[in-house]
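Of the protein chains in this complex, all but one are displayed in their positions.
Order as written gives the chain letters A and B; numbering starts at 1 within each chain.
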Amino acid sequence: MLELRKDIFADERDDNLKEIGKGTQRQDMLGHVTGTSSYFNDHKLQGMLHLKVVRSTQAHARLRRIDTTEAERSAGVRRIIRGADVPRNLNTLLSLINFGKDDEPSLAVDKVRYKGEPILAIVADSEREAFEAIAKVKIDYEPLPTVFDVEDALKPGAPVVNETYPKNTFTYHDVYDHQRLRFGDADAALATADHVLEQRYQMSPIEHAPTETNGAIAAPDTNGRYVVYTSTQALFFSVDTCAKILDVPSNTFHFIGGTVGGGFGGKVDTLTEPLAILGAMLTGRPVRYVFGREEEMQYGPPRGAERIYIKDGVMRDGRIVARKIRAYFDSGAYTRLSSYAAVKCAAHLPGPYTIPNVYGDVYCVFTNRTPATAMRGFGVTAMDFAIECQMDKLANLVGMDPMEFRILNAYRDGDMKAHRREAKNTALIECVQVAAEKAKWPIRDEFKRASSRKDGGGSRAAIPVTQADSRARPAVPSQQRTSYDRLPPTVTREPPREPPSPAPPPPSPRPAAPSHGATRFSSVFGTRRR
Amino acid sequence: MAVTVKTFTSAGEAAGALSSDRSARYLGGGTLVMRALNEGDVSISTVVRASDQALTRIDASGPRVTLGAGVTFARVLAERDLAFLHAPARSIGGPAVRNMGTVGGNLFAPSPYGDFTVALLALDATVAVQGGFGAHNIPIEEFLQGRDRQAGTLVLSVSCTRPASADAFRYRKIARIKPKGGAVITLAAHLPVSGGRIAGARIALGSMAPTQIRARAAERALEGRSLDAATIAAAASAAGEGTSPSDNALGSAWYRREIVGVHLRRLLSGQE
């Protein structure tokens, strides 16, 4: 199945490879096939207690009163943990790299912002007794207006989901309510394009559905420290998150993990460890907190939903001259990692194509939905889906083969990307050529001869004049087609709506030269806050 | 407080224990009751079991077939005389679920489960139940309509008449995942033919209402007619009448209403 194509980029590679192209046994395979690989839950500890959380039944509500009187007296209950018991009951995951504001409590205090948000943790002798106590907790909710749609959340007067971000958008660099990309003059190019196509794409949340649910076991050690067996995908990230929330040095913990029953991004949020450790601290006993399947599916964080508008200008010969994108990430009620997803998304525009005029606005939006998190390429996956659907439609619109259309527009070595960085080691053309060959899809010789290393750079390396302000839209040429059907249009589309919230102040002009080296990290996060 | 398990040797005693305790649930194959306990359903505090052999008996020798409530789908599949029920039995779960799940339990399985019951409803089965005051038979349609109130009764067996021919009974489960997956919808049709015309058609649908239901309008479209293209088209267009599907992760109510006629047409015209 694996094939090394030695004919492509052969001079760039040393073919004396020791590992690549050869089968290598996994170091954990013997443990897997004998069932002896040790997952977090494969530890039976003496006197272990069980923690379950009371979850909000409301998507958005003020908590008027939490009555635990009956639950405290329920058989087998060792401790009921409230938000006030959590040493630092407000956190955001990426605060560890100084990105974003603390916006999420471990246990809700005054308000719940999504259905299923944890309000109390109950530690009991058995899971059954914890469930019985949960049934005895009385919570008086004052329901608040909800918002579940990213564009609704940005409208004036929309309910404020998370008071840390009153505009319902994540704030970048303390100022900006979205990520922006400006390169050339997209509006001018759209006005002169032979055809313009605007489409709307949408992706629902996707649950990782790992076979092993999220969980952790925390136990007091003999030296004042705590041993924590965890399903985390990001062990040191979880250690530091727990140290912050529990307000102790991180060497208080001895985390044991690494063998994870499927994560796919859904086990980085450190949802179970802080409460399990706090339970162990408050009871002096080992405490296990593991999600049930329903909890995992309903309240475990998914890949966030996205809505994407793409408006492209294309010439009859197939060249894309402008791409304008507006994208909304549904972060759910809290930030988790969606702020980063939106940055990744903006960094991915306009896809692996050389387009002289690019305009992008990417929003990270708060709604009353389950907080979203990482999942396999998050931030890029849905955008790629949208861009590639759009590429097929554009090819159809101009009557070109979709493979050839991609080769025509593919970026090549030496081209200037919309981020003002030179494209290097590009390989889209070769990928398309091999895909066409494998699929026995005929492409014409001139496209077979195309190369990522030919015909790039030159005028394609130029950084166009870019104005930060949007300008008045010129009249649309009469021949311009706006549907991807080959038939002439019978209805004209309405012009696209402008971004719903006022644009932030224009960023100070950046140096034109591409930056390198030490600033590479900041290409993802922009300038880090100090 | 842990759950109390009560095991009886006779179905009658088990039925008595079940009817006298509101928190009691009868444990058959475990796929419903153990699942509820695992998910933290604290409304169950007593589990009732019966080791009565009558509950696992199969009588499939004659024209009238009787299946004990505790008969598993794997046993239905192992019985050559029950070939007409193999398709619905095979459509349930993976092998482990078929080794555990029972005919009786399936009567209580909520959507998207309960596929076997769709077949039984099309076959106009009779459900034998034992309440606090003795045993009696209930037509399956009546049983399903009052299913919420049946929790205190113990199902003893299910019986139905064997279809006259393999062609007279048809079954189709629409799932997104094959070979195993919860149903988007489930369809079964019993089409007895007399003198070239359908007499006594029964069509049953799963996941088209809170319980399995009959598609009466479609049945009327078939009644007294031969199964030709026009008849099939009429039945298919009437398939959604009287249904009230809901949204779930497998499909929306809208989608279910859209496809029910399509799949009924395929079922009636013998398309794969």
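Everything that follows uses one rule, which is that a contact is a pair of C-beta atoms (placed from the backbone, for glycine too) under 8 Å apart; a residue touches a chain by one contact, two chains touch by 3 or more.
Going forward, contacts and distances are computed from a predicted model.
Chain not shown in the complex: UniProt lists it as "Carbon-monoxide dehydrogenase small subunit", one of "Carbon-monoxide dehydrogenase small subunit", "Glycine cleavage system H protein", "Putative molibdopterin-dependent oxidoreductase YjgC" or "Branched-chain amino acid ABC transporter permease".
When you scan A:Asn16, A:Thr69 or A:Thr211 for touch with the missing chain, the hit is A:Thr211.
Note on the undisplayed chain: of the listed residues A:Phe9, A:Tyr39, A:Tyr141 or A:Phe385, the one touching it is A:Tyr39. Residue in contact with the omitted chain (choice from A:Pro220, A:Gly261 or A:Gly457): A:Gly261. Note on the undisplayed chain: of the listed residues B:Met34, B:Ala87 or B:Ala209, the one touching it is B:Met34. By the touch rule set out above, subunit B reaches the unshown chain at residues 1-5, 7, 27, 29-31, 34-35, 37-39, 47, 49, 74, 93-97, 99-100, 179-180. Where subunit A meets the missing chain, the touching residues are 25-26, 28-39, 41-42, 44, 126, 128, 208-213, 259-264, 290, 292-293.
In this section, only the chains that are shown with their structure count from here on.
Remark: subunit A and subunit B have CA centroids separated by 43 Å (rounded to whole angstrom).
Residues of subunit B touching subunit A in their complex: 1-3, 37-42.
Taken in their complex, subunit A has these residues touching subunit B: 52, 75, 126-129, 131-132, 134-135, 292-294.
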